[in-house]
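One chain of protein is taken out of this complex; the other chains stay put.
Take a look at chain A:
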Amino acid sequence: MKRFIGFVKKEFYHIFRDKRSLFILFGMPIAQILLFGFAITNEINNVDIAILDHSKDATTKEIINKISASHYFSINQIIEKESDIEPIFKKGKVKAVLSFEKDFSKKLITQNHSNIQVITDATDPNTANTISNYVNAILQIYLKEQNKNHTSAYQIIAQTRMVYNPELKSVYMFVPGVMTMILMLVSAMMTSISITREKELGTMEILLVSPIKPFQVVIGKVFPYIFLSIINAITIILLSLFIFKMPIQGSLFLLGLESVLFIITSLALGILISTISATQQTAMMISLMGLMLPVILLSGFIFPITSMPVPMQIISNIIPAKWFIIIIKGIMLKGVGLQFIWKETLILLIMTTFFIGLSIKKYKIRLE
């Protein structure tokens, strides 16, 4: 036990004396959460658009007024002919052009319908989609107001209610994802680097030729990072609570327990990586490429798993982050208890046991 304490003490010396890593360790979560929370958003606001009005009558004016009154769009310029559309897109001044056909009002009254063309710059497909949806919504509201007096025979009105995130705040989606990513990175990358550093500096040689047992070395390495990762998790939760006012519906205690489980999963992965890499550089590359990319791309953090091709969906199952994101989204946003997420928890537990078992098996008691 004394040996173990001595070892952990040494690990803390390493961590606290390496100011740069320490800064990354605690600066990264804060920077990431703020970045994802403020800068990266799917919502649109004051998007510049252009208007091409071929009829210039009362109805088109009214619609244009409605659109410019909403805070989603601001009218950047009015253009006069079709051939102007291409150049303004190329200049990148506007994201969309609304083109009203000739005799808009007249057609609306005589033929009962008229056309607006919504041309969007789809270099950014998400924004383009959102823009066309918003324009549609504004038009629908306008029509409803016009038809107030004379009701038509049949009408189907879809009343949408967004549960768990009624304001559709993207930060609610990012917090669980960022938390997963940070815990994974800190735990797996830092431990794998710190173990391979001993190999690279040759101190592993001395540790091996000493009475300290390999598992004591590994646990001693991992222990400080459990502690630091918990601090990181708490930081992220506090930031999302107080800066983004994200409610935590479920039990904080359960959230804590699940986080600790995921931290241990990541640490086990870190140990596994350290057993297969000889240098810190390799360990870092494997952690970044092998862990961070799947966490971002395949875990459902940013891209929904259900819209992936089937092979990708199957692959996503072996990524621990996927299950943890389901768990924390459940606890944080839906407020569910263990009875709804026991399956995911069990999967994480099995993965953890597997990783630990494998790394113990692969851990070398000699140099080769």
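One rule holds in what follows: contacts are C-beta pairs under 8 Å (C-beta built on N, C-alpha and C of every residue); 3 or more make two chains touch, one makes a residue touch a chain; residues count from 1.
Here, contacts and distances are computed from a predicted model.
Q: Tell me the UniProt name of the left-out chain, picking from "Sarcosine oxidase subunit delta", "Glutamyl-tRNA(Gln) amidotransferase subunit A", "Glycine cleavage system H protein" or "ABC transporter ATP-binding protein".
A: "ABC transporter ATP-binding protein"
Q: Can you tell me which of A:Ile85, A:Ile116 or A:Leu208 touches the chain that was removed from the display?
A: Per the contact definition at the top, the residue touching the missing chain is A:Leu208.
Q: From the list A:Tyr13, A:Phe38, A:Tyr164 or A:Phe215, pick the residue that touches the absent chain.
A: Candidates A:Tyr13, A:Phe38, A:Tyr164 or A:Phe215; residue touching the omitted chain: A:Tyr13.
Q: I need the residue numbers on chain A that touch the omitted chain, in ascending order.
A: 2-3, 5-7, 9-10, 13-14, 17-18, 201-203, 205-212, 365-368
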